[in-house]
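Omission of a single protein chain aside, the complex is shown with its protein chains in their original locations.
Letters A, B and C name the chains as they come in the text, with residue numbers starting at 1 for each one.
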Amino acid sequence: MAGREAAKNVLRAQRIELPSWAFGNSGTRFKVFAQQGVPRDPFEKVADAAQVHAFTGVAPTVALHIPWDEVEDYGALGRAAADAGITLGTVNANVFQDDDYKLGSVTNPDPAVRRKALDHLFACIDVMDRTGSRDLKLWFSDGTNYPGQDDIRARQDRLAEALEAVYARLSADQRLILEYKLFEPAFYTTDVPDWGTSYAHCLRLGERAQVCVDTGHHAPGTNIEFIVAFLLREGKLGAFDFNSRFYADDDLIVGAADPFQLFRILFEVKQAGGLAADSGIAFMLDQCHNIEPKIPGQIRSVMNVQEATAKALLVDTEALSAAQAAGDVLGANGVLMDAFNTDVRPLLAELREEMGLDPDPMAAYARSGYAERIVADRVGGNQAGWGA
Amino acid sequence: MAGREAAKNVLRAQRIELPSWAFGNSGTRFKVFAQQGVPRDPFEKVADAAQVHAFTGVAPTVALHIPWDEVEDYGALGRAAADAGITLGTVNANVFQDDDYKLGSVTNPDPAVRRKALDHLFACIDVMDRTGSRDLKLWFSDGTNYPGQDDIRARQDRLAEALEAVYARLSADQRLILEYKLFEPAFYTTDVPDWGTSYAHCLRLGERAQVCVDTGHHAPGTNIEFIVAFLLREGKLGAFDFNSRFYADDDLIVGAADPFQLFRILFEVKQAGGLAADSGIAFMLDQCHNIEPKIPGQIRSVMNVQEATAKALLVDTEALSAAQAAGDVLGANGVLMDAFNTDVRPLLAELREEMGLDPDPMAAYARSGYAERIVADRVGGNQAGWGA
Amino acid sequence: MAGREAAKNVLRAQRIELPSWAFGNSGTRFKVFAQQGVPRDPFEKVADAAQVHAFTGVAPTVALHIPWDEVEDYGALGRAAADAGITLGTVNANVFQDDDYKLGSVTNPDPAVRRKALDHLFACIDVMDRTGSRDLKLWFSDGTNYPGQDDIRARQDRLAEALEAVYARLSADQRLILEYKLFEPAFYTTDVPDWGTSYAHCLRLGERAQVCVDTGHHAPGTNIEFIVAFLLREGKLGAFDFNSRFYADDDLIVGAADPFQLFRILFEVKQAGGLAADSGIAFMLDQCHNIEPKIPGQIRSVMNVQEATAKALLVDTEALSAAQAAGDVLGANGVLMDAFNTDVRPLLAELREEMGLDPDPMAAYARSGYAERIVADRVGGNQAGWGA
Partner (left out) sequence: MAGREAAKNVLRAQRIELPSWAFGNSGTRFKVFAQQGVPRDPFEKVADAAQVHAFTGVAPTVALHIPWDEVEDYGALGRAAADAGITLGTVNANVFQDDDYKLGSVTNPDPAVRRKALDHLFACIDVMDRTGSRDLKLWFSDGTNYPGQDDIRARQDRLAEALEAVYARLSADQRLILEYKLFEPAFYTTDVPDWGTSYAHCLRLGERAQVCVDTGHHAPGTNIEFIVAFLLREGKLGAFDFNSRFYADDDLIVGAADPFQLFRILFEVKQAGGLAADSGIAFMLDQCHNIEPKIPGQIRSVMNVQEATAKALLVDTEALSAAQAAGDVLGANGVLMDAFNTDVRPLLAELREEMGLDPDPMAAYARSGYAERIVADRVGGNQAGWGA
């Protein structure tokens, strides 16, 4: 078992980014269930995100989704965040919710629509300039629903052209993060369906183009930790979108469906030095709390990442390497499982107390009265949600 | 090759039911793209459905979704249908779009919500009494998102109780059709996830409880024609919801993703006598035309079912049985493929001409001017869609 | 957290059956890697199985595979088992390794082959009569590779006929356990592909026909604990074949791929009273240790089942029910996760010491010298393996 203190030092410095949209209403195509107290604007989303940080101490940034989080004055939004103890993070570009995008955004067969989409991506960079964000996260819903609907290769050409234009517009300390997704909302082809496609485009673009691994965006049976290890070896893993899935892109709480997988992923990150503060990897949540309350859902998610990280840190890598080198299959597996089977909750409770936090963030938040306050205060107005 | 004339006789008598909701707007959780000319009420949906029948001749009924298709006067709706040359068909109960149903409808842990859901199911039977519908189709979105969220077995008890109450309420010439679905919108458990669950409940209920096979509701790799053959052998296949999928429940045009699979399914139906007019199997479309126009999408779907049926009818079953009995793997497979590889479009064109229809329904509809008419006429009001 | 002592009492009485074939060589179609010291006959397999029981204390029976484990004198085999501290258990019928079975066994289109297969099943019952085994486990490799190859429904008829004949031959205290499997070795249809098919046949046969759930035999995304809960509710879960999988039927060590899933399965078993000594559920391992040593592989497997069971027993079901009834999604999930996140290894070590065993079975076996002994002793002869 590796050192508890060393583990705590890494855990203390860990940073998990929250998505602003996790605090708004979300749902499936069948129904979005509204929840009481949900934010009505980006300022209220920031306030809620700050609560998650207040109780966990490791979630000091909140990612924006543009245009969902468009405001007149980003300086004011940044100050509101700072006042609440957090900062604004990654900018996520949304080019999928305008009627023009029915057949795609940057890969649309219509050049006018492509131009419109590109202009929006440029506008996102303008937001970054104002918020001081490092990362532009690009996820495209682009794709087709029917064989023959469009030319697969021509769409790649259009995609490459748009990515080059965006990359050229970024400043030297900004990055382009390209996300991939197997399917949904497109049901036949997706223009960036897998890590290989994202990787190939990023390679062409240059060093500041990096791949984002959303843990819910793979085909059944895909070994995600292999992809993580491979991208880290290539220096091309820029970000995670954490969530969990049983079937498709379920966007459930990270670690809820397969905590062992989350542990294996974080172990590969750790092995490659990805937990170092300067690793350049953005660890973000990307979830939908369709039926559970939003803020506790995010707190629980942060805790799940912490627990998996703690276990990854406790792996006795010396014993592991020795068993691996010896071809001792059961022994090597046993070393890994020893760490996974360890109950790390006491260690994390201890860490929180050292950080001046309550050892039980869920209970502390529940006791805080914040939930009741927002239900009482946020009456009237339009609740934020996917699409607003 | 089996007889063309015999095939045409079956094809002439074939009946495919249309879903009223296919004519309204639909989409994914990311975006519903509005289309011009979409119906604004059930009467306009019925009018659109009648167009599909007018050009194909084999789609004379339209299924309703309650409450989406609630009207004050079902007599009037039925007369409107009759005037347009069709009739009202299956009633689909919707107990998933009220805020109360966040944790389930008939399996909700809260007895008050269960009671409300059951009352709605009873109300659907009242609608059936007025429309003269034979079938009550039940699909429940009920399930859970997280392990532990609710008691799997207790939910089965609640489900059984509700089904019994509904079954008891049906008249002797009405049927309960229970649909299953692997997942979505629930992401951990679904209360009726597979055919086995539906089958077991129907068996308990009695003869007029039957299983509905939605071709998009299975796990990857599931052999759907096996299920179809098995249920037919048990006398428990009540209905199809036809559509196609590449990934999850994509609800694409039937036959668009895997026309060979559709052929295999219809071949099993045919072998078991399921194409006979009195087979009791309801062949329905259940699709979402998210990006393509609705009426042509439905026409194309009907044609795809017809083509797969025609191929199934052309299988030389005598040669097939002989090869099967002889253990001639390649020979038996070859007999099946011969039928699949046959171009049946000329045969269907001929049939349509014999029926007094245009041999090319897609072109005939396009020429008819109906599309332009509804775009011009249906201005203002709220377009129908999932949820309305 | 439920009582530790109560948990220990259940764990002390737990019984896990070992498969004789896990001790022989196994592999994939690409290669079977031979291991030193592997048994050369059923007596040596029994001796190895006894080692697993000696170090774990909860694996006192070994299942046989006929004809792999055919011996002249089953009395002698039983006595050898008894001398080693274990007994003979379930009889598994093998009707898939004779050239005659190329197109199936009991569902073969050739009646002579069907007769031969049935005779073998009868012979298996004769073995049961001699060994005193309660359960006849039937897994059929029967199926087809190509569409059209055989008649899906006719094969069901043949299957039903064979099952009836076998069931009729069983004595009143013997059971028929019907296993299902999605695919492999058949690649298009499998004659018993899913739990529904097995369930429907068992229902027809009678009370002593029960379903076997092999945890590796499902389509991707299948919720196994739902099936377990459902079959338990119906009184039709007869046995488990435990193993784990990442992709297909990988037959890896149970709990190695997804320990959380194993825990969820055992929690459903426990909730339904399935851990009671008289539940009638046979908990069996069915694994292939292709690259790891066999005996430690089995010990580890037994321990994994014990750990998952211990966690299932520690779930605070009162708190769980309260949270479920209140619709507290995160709370209910949290109760379940609390148990899963608990490190139960100390509890199991304690239990072993109370049972007079070494608290660390893996280390104790390694120290015992048995592995070295069999390598030295078992030289010459033919190693047992799949097919022998």
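Quick note on the criterion: contacts are C-beta pairs under 8 Å (C-beta built on N, C-alpha and C of every residue); 3 or more make two chains touch, one makes a residue touch a chain.
Because the structure is a prediction, the values reported are computed rather than measured.
Visitor: For the chain that does not appear here, which of the shown chains does it touch in the whole complex?
Guide: By the stated touch criterion, the chain not on view contacts A, B, C.
Visitor: Looking at A:55, A:183 or A:242, which residue reaches the missing chain?
Guide: A:183
Visitor: Return the single residue from B:221, B:280 or B:359 that touches the missing chain.
Guide: The missing chain is touched by B:221.
Visitor: Which of these, A:42, A:193 or A:238, touches the one chain of the complex that we don't see?
Guide: In the complete complex, the chain left out is touched by residue A:193.
Visitor: So which bits of chain A touch the chain we can't see?
Guide: Residues touching the hidden chain, for chain A, are 103, 109-110, 145-154, 156-157, 182-183, 188-190, 193-197, 199-200, 203, 218-223, 225-227, 229-230, 232-234, 260, 264, 268, 271-272, 320-321, 324-327, 329-330, 332-337.
Visitor: In terms of residues, what is the contact footprint of the unshown chain on chain B?
Guide: 220-221, 223, 246-247, 256, 258-261, 291-293, 296-297, 300, 307, 329-330, 333-334, 340-343, 345, 362
Visitor: Tell me where the left-out chain touches chain C, residue by residue.
Guide: Touching the missing chain: residues 26-31, 33-34, 96-97, 99, 101-103, 141, 145-147, 182-185, 187-188, 220, 245-248, 250, 252-253, 256-257, 290-292, 386-387.
What we mean here is this: only the chains that are shown with their structure count from here on.
Visitor: Quick one: report the Å distance separating chain A from chain C, using the average Cα coordinate of each chain.
Guide: Averaging C-alpha atoms per chain gives centres 40 Å apart.
Visitor: At what distance in angstrom does the C-alpha mean of chain B lie from that of chain A?
Guide: For chain A versus chain B, the centre distance works out to 38 Å.
Visitor: Two or more other chains in contact with one residue: find those residues in chain B.
Guide: 103, 145-147, 182-183, 188, 220
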